[in-house]
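The other protein chains are all here in position, but one chain of the complex has been omitted.
Here is chain A:
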Amino acid sequence: MNSKFIFRSILAVAVVATASCKPTLKEITPSKGSADFTRYIAVGNSLTSGYADGGLYLDGQQNSFPLMIATQMQTVGGGSFSTPFFTAAQADGTGHKKLSGFTPTGDPIVTDVPAQAVRGSITLPGFGTVALLTKYTGDLNNYGVPGIRLNQITYAPLGNVNPYFERLLPGNSPTNNTPYLNFVTAKPFTFFSMWLGNNDVLLYATGGADTPSDFPTDKATFTALYNAAANALVTGGAGGTGAKGVVATVPDVLSTPYFTTVTLQALLTAVQAAAPTVQAIFIKTGAGVSRPATTADYFLLPLKAANVIGVPNASGYPYGLDPRNPVESKYVLDKDEAASIVDYTTSYNNTIRSVAAAKGLALFDANALFKSYAAGRVVNGVAVNASYITGNLFSLDGIHLTPMGYAIVANEFIKSINSQYGSSIPTVDVTKYRGVKFP
């Protein structure tokens, strides 16, 4: 062997080595399994629309879980997915909350970003004044309508009173009469997600159980409508040849920051700093009784911002500190009201589970997921929990999610779909999505 030969050999090895420098992991081939994702539609409420920070705006829409799922579905034959985006010029949409700083005592200062996509308003007899939003025309896959209740999906006038639905319809309020369920099934589709039912109990809860018109939907009505919706959707819409889909349970609203941030202890501590003798916060219950609050009662997030505790009324009684001037019912979900909300939620979820099983639909148990995150979990090095602002899961309104929260939800939907239909839609990278923005 001469040395030239050796040098050439070494060079050859070096060349081969450099060429194959990347480690290669085992190939994976995403598959659609027994489902067909050619046209996926998302049916639901604010959570489906991407609503966040107390409003519907472009950034939230761009981080909606249906868009994330649809993007991932494109690796397994999914088609294009259209979201009714606000334009860049009207990116703030209906307006939304933002965190602008902290008080010297560390309380968050949350301010409002004004709306940009309001085209006017209309006063409807019996409903009051309703805002009219900039119309969206064009293809539609994300049919999420903030505020919609299951018991409104067959209600023809909804397109006149719900501004989010009105903006998707071709006609102007008050001329609309297409029910939501007819609207979403007007075109054929092959796959759907349906996350409805939240508002049938949520709106009652967030209003402190103080608004009779928000009273939870009757349980039997809920079951009948949920079956009707599922029956309509599995047909695959007008001209369709059947669709598969995924449905989700109603989360436990009482574990959201809207109900857990303002606690009895926190209120007492704040009051006692100035008035050490105060031992109780008085509330007005749903039954109209004024009594000291217990830890079984829930105070609502807006109570903090309202800044009313201790303020004397006309008779000189300090707000919340005297039985004659208790915290109003709209700021409180008392023990009995909370129990009623849990009861309705449980009943709705039993319906959702049994319908999913009967129709062979994938089921995402959102109720279980949110309970597990409320206790605190770590996702790729991020502490995710139900703490207001710092928990990374909930946006500034304390009910709707951050982009990171929606990404976690998207992955749970994907896992449910994959497990039901034998597909392997890739999950999204949760760490690519943000929590609450800090100034």
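Here, a contact is a pair of C-beta atoms (placed from the backbone, for glycine too) under 8 Å apart; a residue touches a chain by one contact, two chains touch by 3 or more; residues count from 1.
Simple rule for what comes next: contacts and distances are computed from a predicted model.
Think of the chain that is not pictured: of "Gas vesicle protein", "Phosphopantetheine-binding protein", "Long-chain fatty acid transport protein" or "Carbohydrate ABC transporter permease", UniProt labels it "Long-chain fatty acid transport protein".
From the options A:Pro30, A:Pro157 or A:Gly240, the residue with contact to the unseen chain in the full assembly is A:Pro30. Considering the full assembly, A:Thr427 is the residue among A:Ser82, A:Gln116, A:Thr134 or A:Thr427 that touches the omitted chain. As for the chain not pictured, it touches chain A at residues 1, 3, 5-6, 8-10, 12-14, 16-18, 21-26, 28, 30, 75, 101-102, 377-383, 392, 411, 414-415, 426-427, 429, 431-432, 434-439.
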